[in-house]
Every structure is written in structure tokens, then in C-alpha cells.
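Apart from one protein chain that is not included, each protein chain of the complex appears where it belongs.
The letters A and B name the chains in turn, as written, and every chain counts its residues from 1.
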Amino acid sequence: MTISLFITPAREFTIGEIAALIGAEPEPGAPADRVISNIATLDRAGPNDLVFFDETCDVDQLRVTHAAACLIAPGLGGTVPRQVTALRVGSPFIAFGEVARALFPESVRPSSLFEAKDLAAGAFVHPTARLESGVTVDPCAVIGPRAEVGAGTSVGPTAVIGPGVRIGRESMIGAGATIVHALLGDRVIVRAGARIGQDGIGYRHDTVSYRKIPQVGRVIIQDDAEIGAGSAIDRGAIGDTVVGEGTKIDSLVQIGQNVMIGRHCLIGPQSSIAGGVTLEDRVTLEAQGRITDRVTVGERATIGVSSRLMHNVPAGETWDGAPARPA
Amino acid sequence: MTISLFITPAREFTIGEIAALIGAEPEPGAPADRVISNIATLDRAGPNDLVFFDETCDVDQLRVTHAAACLIAPGLGGTVPRQVTALRVGSPFIAFGEVARALFPESVRPSSLFEAKDLAAGAFVHPTARLESGVTVDPCAVIGPRAEVGAGTSVGPTAVIGPGVRIGRESMIGAGATIVHALLGDRVIVRAGARIGQDGIGYRHDTVSYRKIPQVGRVIIQDDAEIGAGSAIDRGAIGDTVVGEGTKIDSLVQIGQNVMIGRHCLIGPQSSIAGGVTLEDRVTLEAQGRITDRVTVGERATIGVSSRLMHNVPAGETWDGAPARPA
Partner (left out) sequence: MTISLFITPAREFTIGEIAALIGAEPEPGAPADRVISNIATLDRAGPNDLVFFDETCDVDQLRVTHAAACLIAPGLGGTVPRQVTALRVGSPFIAFGEVARALFPESVRPSSLFEAKDLAAGAFVHPTARLESGVTVDPCAVIGPRAEVGAGTSVGPTAVIGPGVRIGRESMIGAGATIVHALLGDRVIVRAGARIGQDGIGYRHDTVSYRKIPQVGRVIIQDDAEIGAGSAIDRGAIGDTVVGEGTKIDSLVQIGQNVMIGRHCLIGPQSSIAGGVTLEDRVTLEAQGRITDRVTVGERATIGVSSRLMHNVPAGETWDGAPARPA
């Protein structure tokens, strides 16, 4: 077991407690009192660790793991070593996540990097900003005029919240992130260094004008959305740029003006979405993909790694390549 | 009409005033006294909004718009609803920008995110730095030794200006941007989190040496240039990296050592320009393009989305693909 400097379990669990938590069937004679205090991968696990085994795992590593217990699907092959308790459960990875949340409940909740209560010394909150109770603001975070931040939200060190920005409850604003001209919902995660709401370039290639045009729109980020480290989301030129409920955006993604992203989409790292594009619900855009102007991608469609998409994609289809075509 | 928390018009205009401003010909009987207080898109417009219609817009949205007035080219088809005043003008989009600047003049001028006058509390300016009058510095911005900042420039919260850096007048340094070893002109816009002037890697693949080589060059950013959110521009190894006058660089762009970018270029998001490349004036590099070492791209040439360019491109040509070829 790796001793972590960073995350410690809230408490230990017995194998019996874990079986009850996830509705698993321990083998007859399993040591129900044996203690689990951490999670691990098959090859790194020690005698107090829980592991899981599914079709993505290496069967050779299963055979030699030193874990206390292993979550494994009922029908799945693979030999669990004699000293490891097998816990049979339908979706081992999902059950593993459930145990992990029970062991480390703090790690999925907003919290101050500086372990501050309320406002840390060195936080700058404008007198006209309104913070509900239980908001933590770390040193050198800056919250501007008329901004509003909901209860339980954490604003990391050196994060910047611009004038009039509204952030919901239980949200997490990472260190060094900057947010302007934006409205964020509840339980939103903005990772370190994300850039939200800056004005787009605001020029058009089809004109000779290089005079700056006011960008008067906003960014709307709905509940439970996540924005990756260093990602940049421009505000709408006139209307809004929208990131739908539950959508997860990975690191270093670029999103242009007036993009509409539906709910529960997955946007891979370093992908890029041009101004005016629409993604419907549950779209997957894999890493480094590029979607060009005004395209619409239908519900549950998937766009492959490094694709360059220039046409509308019907719901449910998978497109791939540069230029992207139906796979 | 969307009520914005973020941008409010400096004053209202009548349709007559707008027609005079842009040199448009209102239809006979147009309600010249009707008031305009915002801009909008065709589908979102309300009774006090101005819209425009050109060949990029949806003719079905024009037919049902609720705007007060619509800028439209003289010869262009499309039915403007009876209650909407059509204002005929040669370049509707350019005229629309002009009205927008008149409505929201503050939004295209440098201003403090914290609404600070001069130095905000919590700004750190080295005693040897020199700031002209009318410079605003937001909380947790840091301006280093011997730096110089010109009149009317705004330095955003948590922005960092390194030793000896010079910034001209009426420039805008976004929140969290970092600038070292650089000289910036007037009216330059550096968006949030841009990284300017750090040393490049400074190793060469063709040598076995991994000893660090001093990078003694600079970054020169000329008047009216714009640098996108999160973009990274390395300083020259020996000479300078240059971004020419009026050039617009979008978000998350990477620019290597000693790149020479001419005037009025457009550099799309997430594109990448290797060390030693030259772009002449008015080049367009579209999103996610990559230009490899020492290539020269001629005046007014265009390089397509996601291209990988490995050869010199003559002036005026369009190249596309990976590897890029004449289109």
C-alpha cells in the first residue's frame, strides 16, 4: 500500500461492511472482519487494499495480486489468489467507485487548498460581492464587484471571479482559474487555470474590418458540469455559450463563442469547438478533435480521436478521421 | 432582450440616430424615434434590439424576428417583418459592429476587473517599476523591478509583469497572464492566462547535450496585437520572437522561439508554430494547424484547419491537409 501524503481514508471498513455497501456476495468462509483501508491497482495492492478486476484488467496481475479483496463480475474468468477475498458484483468498476467514495468522502467535496475556514488572510473580496455561508476563499483569490457565490463553494488560491459572476452551491473553483461574464450552477467543478468568459477574437475572416466588436454575451455552465485544467471557453458574441448539465470537459480544451453543448457530454483533452457549433446530449468528442463552424452533432454521437469534423452528424453515429466520415 | 449582468449600454439610440451613425437609408415612414438599447441575434431579439442580416444568417429567422430594426444589404433577399425597420447598408456586419461600439464603448476599452482606480489594495508593484498615470492594477497583480507600463493600461488580478518588461498605452493585461522578457506596444490585448516570454526548452534533438542553454532573446508584441487566453509564446533563444501589428492570436496557441509573425495575421485556436518559422503579413492559420521548423508562409496565404505544414507557401495561396498541399 502506498502511504499517501495527500488523501487519507475517513475510516476503515471490514470486508463484511464493504460487501453490504455494494450488495456483493462474499464467498462462503470469507474473512468478513478483515480490514480494508485503501484502494489499489492489482499489481500494487497490499494486504489492506481493495482491488477490482474486469475485462480492462490484466489477468496475469490478478493471479499474483496481494490485495485483501477483489471486486469481480460473477461470470468473469481469471483466478483470484487463495488469500484474496473475491466479492462478486455486477459492475466491479462502479462498485469500486462506490467504495472509494466511502473511504475518501472528502476528496469529492469542495475544500480549501489552504485549509481555510471562510475567508483566508490575503483573499480579496469586493465589498459589493455576496457570499453565502460556508464559502471558503483561499489566499490571493480575488472576487469582484457584485459577484455572488453560493453556500459550500470553494474558491482556490489565486482564482479570479469577475464582476457580476454568479456561482451556485457546492461548486469548486480551482487554483488560478479565471471566470468573467459567466453564470455557474451547483456542484460545478472548474479545474486549475481554466479560462471562462473572456471575449472571443470578434473578427470575421470574410470582412476587411479589424475594428473590435463588443462581445456582450455570457457563458452559462449548468449543474454538475466540469471544466478541465487550462481549458478556455469564450463567452457568446451576442447570445450565450452554454455547457450543459453534467457535461465533463477535459484539460486544455478550446470552446469558441456561442457554442451550445448539451447534457452529459464527454469532451476529450485538447479538443476544439468552433464558434456556433451545437452538440446535443451525451455526445462524446475524443481527444484533439476539432469541430468547425456551425456544425450540429446529434445525441449520443461519437467523434473519434484527432478528427476534423466539418459536417452535421446524425444522432447515435460514430464519425472518425480528418476529414471525419462515418466509421 | 437579455438583461445582462455584465454589460450595459452607455445610452440609448433612436433608429434615426443609428441610421445617421452608419449612413443607412431608413425606409420611408420608418419610426425614427423608436429606441434601441441593445444588440441581439435574429432569433433572440426583443422590441428594443438591433439585429443584422447577411448571407451568413438564417432567412427563416429573419422572417420571425422581433427586433426593432435590422441592418440589411440593399440587394439582399429575405423578408423583413412589417414591424421591424429595415436599415439598408452596404456591409451590415461592419455597421452592426459600429453600432455595438457606440452602445458599449466601455467594453472595448481597458478597465479594471475590480473597478479599481490606480493601484488596488493587494497589488504588488516593485518600487523601481514605473507606471504612467491612469494605469490600473488589480488585486494580487505583481509588477516586477524596472518594469514600465504606459498610460491607460489595465493590469488584471493575479497578472504578473516581470522585471524590465515594457508595456505601452491603453493595453489590457488579462487576469492571470504572465509576461517576462517582453516589450509590448500600445492597445495590445493579452487575454487571461496567456504565457509570454518564458524560455523555450533550449535543447536540440540533433545533439546529445542536455545542458541548459541561456535563452537571451525577447518577445516583441507590436501595437494592436491580441494574444488569446492560455496561449504560450516563448522568447527568442538569441534574437526575438515577434508578433506583428494588429495580429490576432486565438486561445491556447503555442508559438516557439524566434518565430516572426507579420502584421494583421489571424492565428486560429490551438495552432502551433515551431521555432524559427516566418509568417508574412495577413496570413491566416486556421485552428489546430501546425507549422514545422523554419518554414516561411507568404503574404495573405491561408493554412487550413488541422493542417501540418512542412514547406514554404507562396504569397496568396491556400494550403490544406496533413501534410499540407495547395488546395
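Methods note: a residue touches a chain if its C-beta (ideal position, glycine included) is under 8 Å from a C-beta of that chain, and two chains touch if they have at least 3 such contacts.
Just so you know, these numbers come straight off a predicted model, no measurement behind them.
S.K.: Taking the entire complex into account, which one of B:Ala95, B:Leu119, B:Val142 or B:Val283 touches the absent chain?
M.R.: Of these options, the touching residue for the absent chain is B:Val142.
S.K.: Looking at B:Gly97, B:Gly162 or B:Gly304, which makes contact with the chain not pictured?
M.R.: B:Gly162
S.K.: Of B:Thr41, B:Thr153 or B:Thr178, which sits in contact with the chain we cannot see?
M.R.: Residue touching the chain left out of view: B:Thr178.
S.K.: Sort through A:Ile39, A:Leu279 or A:Leu309 and give me the one touching the missing partner chain.
M.R.: The one listed residue touching the chain not shown is A:Ile39.
S.K.: What does the interface between chain A and the hidden chain look like in terms of residue numbers?
M.R.: Touching the chain left out of view, chain A contributes residues 2, 4-7, 38-41, 44, 56, 91, 93-94, 96-98, 100-101, 103-104, 107-108, 113-115, 120-122, 138-140, 156-158, 174-176, 191-193, 224, 226, 228-230, 246, 248, 250-252, 264, 266, 269-270, 284, 287-288, 305-306, 322.
S.K.: Tell me which stretches of chain B touch the chain missing from the display.
M.R.: Those residues of chain B that touch the unshown chain are 122, 124, 126, 140, 142, 144-146, 158, 160, 162-166, 176, 178, 180-181, 183, 193, 195, 198-201, 203-207, 209-216, 218, 230, 232, 234, 238-240, 252, 254, 256, 270, 272, 274, 288, 290, 292, 306, 308, 310, 322.
The definition used in the following text is that only the chains that are shown with their structure count from here on.
S.K.: Nearest whole angstrom, what separates the Cα centre of chain A from the Cα centre of chain B?
M.R.: 29
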